[in-house]
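A quick write-up on the structure given underneath.
With one protein chain removed, the remaining protein chains of the complex are shown where they sit.
Labels A and B are assigned to the chains in the order they are written; within every chain, residues are numbered from 1.
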Amino acid sequence: MSYETVLVEKTEHIGIITLNRPEKLNTFNIPLGRDLNAALEEMDEDHDIYVVIIRANGRVFSAGIDISIFPMRGILEYRPWINLMEKMTLTISKMKKPVIAAVHGVAAANGAGLVAAADLAVAAEGARFGLTAIDVGLFCMGPAVPMDRCVGKKHCLELLMTGDLIDAEKAERIGLVNRVVPEEKLMEETLSLARKLAAKSPLALQMGKEAYYTMADMPLEKALQYSNEMFCELCTLKDAEEGVRAFLEKRSPKWRLE
Amino acid sequence: MSYETVLVEKTEHIGIITLNRPEKLNTFNIPLGRDLNAALEEMDEDHDIYVVIIRANGRVFSAGIDISIFPMRGILEYRPWINLMEKMTLTISKMKKPVIAAVHGVAAANGAGLVAAADLAVAAEGARFGLTAIDVGLFCMGPAVPMDRCVGKKHCLELLMTGDLIDAEKAERIGLVNRVVPEEKLMEETLSLARKLAAKSPLALQMGKEAYYTMADMPLEKALQYSNEMFCELCTLKDAEEGVRAFLEKRSPKWRLE
Partner (left out) sequence: MSYETVLVEKTEHIGIITLNRPEKLNTFNIPLGRDLNAALEEMDEDHDIYVVIIRANGRVFSAGIDISIFPMRGILEYRPWINLMEKMTLTISKMKKPVIAAVHGVAAANGAGLVAAADLAVAAEGARFGLTAIDVGLFCMGPAVPMDRCVGKKHCLELLMTGDLIDAEKAERIGLVNRVVPEEKLMEETLSLARKLAAKSPLALQMGKEAYYTMADMPLEKALQYSNEMFCELCTLKDAEEGVRAFLEKRSPKWRLE
């Protein structure tokens, strides 16, 4: 498939989605919301893809929502746009495959929300992150949901209320991104991380990701019971048997293809 | 209104509450619990105030509970005092306006809980923070609630179980305060942060703050649905329209007064 506002490609079992509205700073209008979700879902169904990277063309990762859409004529017009734009957080959490954001330039508002929503994130030195909607009389309510789970209360409220941009080093320090690399190495380092994940058992990653997002919403005791049952199931699968055998035989495992 | 144990003033749409029992290290007795809550609620209802700062007179921010109150004659006597003292955490979370703590000296036990409960916090270099009740055979159960949401499990339990004070730099590093400034610049820097928030749309801040504290208690999918609906509503309001228009016209927005 091809899309209007994102580019999709595949390499070494890695799916790469590139936000491609550079002239609009990759801001989210209805087509970008729709295309990003559709591309994520397409790659999640593609048995030849094990890991997904989200990157961006142009000077910035994403400047957030496309405010040229304002004003619409009321809540009935806003709702479909907003639901599409925010859907990616839920989509990523429900995907079978790990999603890595590769961020350069600026990730603002829903752009920062996309970074927070990703399972992992790599930032280029010089990248900046912010929940900037407050500066136009709005508030990053949707992006705050995954952000709070990455950075905790004080950092999340500071981003939300000040609208300030933080640099990549601070983003790493507070838990919004996993690592910071020189900008010219952003894709090289992100691909290297993606390749590492692509070499794992796809089934273990899939069940594990589902278990993570499910237990993260549960109280401790229920989360433990649930996780134990999921782990029991995982233990009985072929990949576990093969993984353990390969380890004991000091060889690389051959994972079951889906 | 005026209060027995706190001072209140207003400047540039910023309400300043000063804990004012310096001779008792701003410890929480019944009047201070009552006055702080009443002052917070009064400022929240004052349409001329957009942001609230909590600071303290004397050598320390607050040394926690006023233990000279011990022993009372039983749970029926303790309960009203404790409920008043702890009420500020809920009050702050339900207020329409951002609350910033400006902390110098020591913030111990309920003093540290007040810092954790605040939306944002600025610390003076040299300030120290601790959940110290364990040292008198008690335990900072109430302060632990907002603290855990700022700093995570291991740091929270260490503060609770050891009773140790940590310095401002560590408080910043673990997410209890947003920034550390020279003591002589504490009010200047806190006012500067407050002015920044006071220049935002009061209505966006109010709906945003409510959305933050509400979604923070929800599982992911429900949090996203809720946040989207709140954001839809916000989009239809005059401040959003004006904010976006001002941005496009490269001018300062004029927010609707409440």
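Please note the rule applied: contacts are C-beta pairs under 8 Å (C-beta built on N, C-alpha and C of every residue); 3 or more make two chains touch, one makes a residue touch a chain.
Note that the structure is a prediction, hence the values are computed from the model and not measured.
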| item | value |
| --- | --- |
| Of B:Leu25, B:Ile53 or B:Ile82, the residue in touch with the unshown chain | B:Ile82 |
| Touching the absent chain when the full complex is considered, from B:Leu7, B:Ile30 or B:Ile134 | B:Ile134 |
| Residue numbers in chain A that touch the chain omitted from display | 98, 119-121, 146, 149-152, 175-178, 193, 196-197, 200-201, 203-205, 207-209, 211-212, 215-216, 219-221, 223-224, 227-228, 230-237, 239-248, 253, 255 |
| Residue ranges of chain B at the interface with the undisplayed chain | 67-68, 70-72, 74-75, 78-79, 82-83, 86, 89-90, 93, 133-142, 144-146, 148-149, 151-158, 160-163, 174, 213, 216-217 |
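Heads up, the rule we're going with is that only the chains that are shown with their structure count from here on.
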| item | value |
| --- | --- |
| Turn needed to bring chain A onto chain B - CA fit, degrees, nearest 5 | 120 |
| Whole-Å gap separating chain A and chain B, where each centre is the average of the chain's CA atoms | 32 |
